[in-house]
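One protein chain is absent from this view; the other protein chains keep their places.
Order of writing sets the chain letters: A, B and C. Residues in each chain are counted from 1.
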Amino acid sequence: MSRIPWVPETTEPLPRVGESEGLLTWAASVDHKQIGIMYFIAALSFFCIGGLEALLMRIQLSRPDNNFIDPELFNQLFTMHGTTMVFLVIMPFLIGLGVYLIPLMIGARDMAFPRLNALSFWVVVFGGLLLYYPFITQSGATDVGWFAYTPLSEKPYSLNNGPTYWALALLCTGIGSVASGINNIITIITLRAPGMTMRRIPLFVWLLLVTSFLLAFAIPILNAGLVTLLLDRILEANFFAPSSGGSAILWQNVFWGFGHPEVYILVLPAFAIICEVIPVFSRQPIFGYGFMVGSAIAIGLLAFGVWGHHMFAVGLGVPFNTYFSLASMLIAVPTGVKIFTWIATMWGGKIYFATAMMFATAFVIEFVIGGLSGVAFAAAPLTWQLTDSYFVVAHIHYVLFGGSMFAIFAGIYYWFPKWTGRMLSERIGKCHFWLMLIGFNLTFLFQHMVGLLGMPRRVYTYPDLPSWNWLNLLSTIGACVLGFSVLIFIFNIFFSLRKGKIAGNNPWNAWTLEWLAASPPPVHNFDEVPRIHSARPLWDLAHPDMPDEPESFNTGVTR
Amino acid sequence: MELTSVFNPSSPQAWAIANLGIFMIIIAGTILAIIIVLVTFISYRFRRKPGDDEEPRQVYGNEKLEIVWTIIPFLIVAALFIFSVITMVKVNPSSAIIEDQKPDLVIIGHQWWWELHYPKSGVVSANEIHIPVGKKMLVRLESIDVIHDFWVPEVARKIDLVPGHPNYMWLEADEPGIYLGQCSEFCGIAHAHMRLRVIAHHQEEFDVWEKGQLYVPPTPRSGEAGKGSKLFKEKACMNCHSIAGTDAVATVGPNLTHLATRTTIGAGTLLNTPINLAKWLKNPKGFKPGALMPNMKLSDDEVNAIVAYLEALK
Amino acid sequence: MTAFDILTTTWNFDGWVIVLCAILIISYVHTVRGHFSKSSLFFIAGVALLFLTLVSPISMLGKSYLLSANMVQHITLLLIVPLLLLHGIPASTIENALKHEAFRKFASIIGHPAIAWFFGVGAMWIWHLPSLHGAVLRNENLYIFQQISFIIFGTIFWWPVFSPIDRYRLQPLISTLYLSAACLGCTILGIVITFASVGLYASYVNPIDSLGILSYIRNDLCLTPSVDQQIGGLMMWVPGCLIYLFASMLTIIRWFKSPEEDLISVTQSGGEEFVSASITSDK
Partner (left out) sequence: MNIEKNKLLMMFFLASESMFFIVLILTYAYYRSTAAVGFESTGGPTALTSLNPIRTGIFTLILILSSFTVWLGVKSLKSKRHSMLCFWLFITIVLGALFLYGQGTEWWGMIKQDITISRDLFGTTFYTLTGFHGFHVTVGLIMLLILFGLALAGDFRGPKSAGIESISLYWHFVDVVWIVVYSVIYLWAVL
């Protein structure tokens, strides 16, 4: 890549983290970078497991009336797939990214509470093991869907121990996430480098701050739900047992009261990645920092008020549906601000399409597709047709895979040099990108149609109705392509760890503080941190004659 | 079989939703098209040319533009919201109606089949809903175990069957025909096999059907069928099923009084032919894994007798 | 009876409303001494809205027929009207008032965020206790007191966020927390009302049909007691929270328009370009 002005290197490159250290030092580490990397490794391993579960499901669904997998196993597969992907892949990855990058981006040496940080990580891993324990032992994993609707998840209807372990596992990951959230918040408000005011922190940090608030306030709702479910299952309490007067719907309110903020927990850090990647590769500052911050806060606040849109079909009455419809649709407005801002940031820039940028660009489009189908659901009458159909499956994968996962890949290609000191191979990366893009759309685009044709989700088999067959077959083929692209990606990681180009401090010529540190950063991160004057400190260093406009976001000046 | 598409509506309610859907597709399609075109254009037009090392002009934002793209989506969303509220009111029976009208049909969800009651006539059936064309039926939906979900895309909105929380909806069909549907809320092992069909007739045919359902078939005393009717008692079938005109009155399983008039068995799992019925009786779980009807370990002779009996129930 | 009839015939020009509005206008004109500015428009709009809510059919419907109408009235009086009034009062007027020792003391106690918060959210909660709500509907004086208290408590509530004087305002990000906590308060009450069984407010179940519009409301508008109560609860919950959300967006916009001043000042004075990183790490 041709270089636009150089940033002075302030430190000597150091050996790779971990090269000189044994495994035990990793396990006992409280260094935010090592913990971050452990998060990545855990998340990627679980991604392979969750993906394999998905592949098995897709194979079963490739033909009508197929008998490859029996329903008991199928039900466990989709439940474990959903739970794994949400709680053990995307959340740990994004939290790990925050843990790794926040201190670097704000010029701090570590998180505010390094030990708490390590504890959070290990609690999450323990949760993951708890979740898989009954899958491996013969009692059978949870098979009630990732939102475990009562009364199906109650003792009389789910006699195996799966849901109990499920609840315990989520309690663990929940506790870990709350701790990480609070740790992030305190790190961000207390440990910023001199001169780094709240309006100068990178947008990545801003969006993680909002996410952390969501973590700290939404996850306890789930925890409360889980303990009540556990009381029902273990002590025979009656919270959700309609037979003794309990309410079946209460659980849904509690779960989605958590669940909807949760989906923004899953996507706001993805936005955060995009907010870093797009400006750097377009060589332009973000178009409207203030609007980005404001819209993130608006999304964060609105997120708590829309859970009812998962319950439109429950029959809670027109007023209920009307209000939740309104609130859900309103979220499109701040999200739209984000999308348009990214597009405007690219406009007029000089875009360099590294793999990271390709993923970021694809993210914008794929996420809009997912977002628009979300808005379709927000119109309650459409949910009255489409809820719990494959249309929902398409929506969640467009926002979760096309959104969060694409952003995660963009982030990996972007920050891998910082983590390891070596670049990921761009050639293999492009191969990975195109295969993934094709595979992804092939898998999930057609699920919209099969949903509109009336195929419900969570069925292990389906009748041979017109068009259902080939649509599902295409989807299965797509999933295989997708799986292949993941293999290429994994190969790329191992290959580049050995053979990748040496990165140097700032291979992308980026502007945020983490690129000032060596790659990989030394234990203490920085020898010195410059005084911060703007949101783009490294730009200031490189262009002393043309410093970043500190108040730019409110005047809209052009330089 | 027919297409079960959401966009193939056959009732005013389903039409209302489909219209909203078309409106939504137009909006979403336009927005998506704009964004795809923009992104592609930008990716092409503003990519870096080789050898160009100058930083571009730094643009920090434009407040007016930002406000514009806050307000326009807001207006679009407002329009969509109004349209959906109108649709909501159109599709749903109002609470005043629910309070003072008796339902024409009660659907009770069971783990993995549908119990049907026509309270006005007293007909009891299962899994196949017969309705007269053009009549707006007020349906009450309940569940006795877990949450199920009624979904017949072409004729009605989808709605949950929630234990302890009865729901109401309109069910109506414009054209005679068979409309396929399925339970749409995950409800356990055999959720995939909890299908149902709505069969719409002209009013006269419906009346005939209704009369037929009210008719109490005589219990055969002799022949294969007579043997079957005895076996039905002895083999404890009557612990779970009811057949009008006999001692069998249990409601654990579907009412079998007019089984022979139904087109499927096991909630749409098998077509209702004597052979399939025999297969079903020999091993229900083989065709519908998880089904709550036990394998009664019947011999081939016993099965044939019972099939003959059930086939005689018209 | 049609909606049109209701809209045209059920206006109720109570004396006390007119007096209240007159007092507000006159004292405003008196304090600004005829120097009207743009913000005066807000004050006038506030008074107009106040007047409208109290004399229009909303108030009548809310008093005797519909909880939902009653909630609309409460939200307007507690959240919107005070905001407009507060925005309309010129800073100089307040500065003058603050010259009095007693008022300053009063303002610093009442204006303390924790206290102001409790006034705002407390007003919502306490007035909606079913027994108290019933009493208000039976007793005209209590009713008047309730309306006035909404305006006063609302003003107190908004003070830490939109006080005309900067130094009484919370930091923008803190005021976002302040407002979201208030939203939570409203949400909880909204949830309780929405999901409670019908008849939480007994007088709306079988209202005395003095105007003969009950059957129209029940049958044509389909506002049965259960629907009405749900709308009432949701009214407080969703629009209530949207107002808080809107307000916190306003504070954030204001923040970005103001010169940078930090939430936590880590900034040390001094011209040195590089500061050792150890300063920023934990002690």
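Note that in this section a residue touches a chain if its C-beta (ideal position, glycine included) is under 8 Å from a C-beta of that chain, and two chains touch if they have at least 3 such contacts.
Computed from a prediction, not measured in an experiment: that's the story for all the values here.
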item	value
Left-out chain, listing which of the shown chains it touches	A, C
Candidate in contact with the missing chain, chosen from A:71, A:114 or A:225	A:225
Which of A:66, A:139, A:160 or A:238 contacts the chain that the document leaves out	A:238
Full-complex contact with the absent chain, from A:42, A:141 or A:182	A:182
Interface with the undisplayed chain - residues on chain C	131, 171, 174, 184, 188, 191-192, 195-197, 200, 263-264, 282
Interface residues of chain A (partner: the chain not displayed)	112-113, 116, 178, 181-182, 185-186, 189-190, 216-221, 223-225, 227-228, 231, 235-239, 244-247, 250, 254, 257
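Everything below uses one rule, namely that only the chains that are shown with their structure count from here on.
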item	value
Multi-partner residues of chain C (each touching 2 or more other chains)	226-227
Residue numbers of chain B (touch at least two other chains)	94-95
Of all residues in chain B, those that touch chain A in their complex	1, 3-7, 14, 16-17, 20-21, 24, 28, 31-32, 35-36, 38-39, 42-43, 46-66, 69-70, 73-74, 77, 80-81, 83-85, 87-89, 91-92, 94-95, 111, 141, 145-147, 149, 151, 153, 157-160, 162-165, 167-168, 180-192, 195, 268, 289-290
Chain A residues within the chain B interface of the complex	2-5, 70-72, 75, 144-145, 149, 151-152, 157, 242-243, 245-249, 282-291, 313-315, 317-318, 321-322, 325-326, 329-330, 332-333, 336-337, 339-341, 343-344, 346-353, 361, 364-365, 368-369, 372-373, 375-376, 379-382, 384-389, 452-454, 456-463, 465-467, 543, 546, 548-549, 552-559
Partner chain B, residues of chain C touching it in the complex	218-219, 222, 224, 226-227
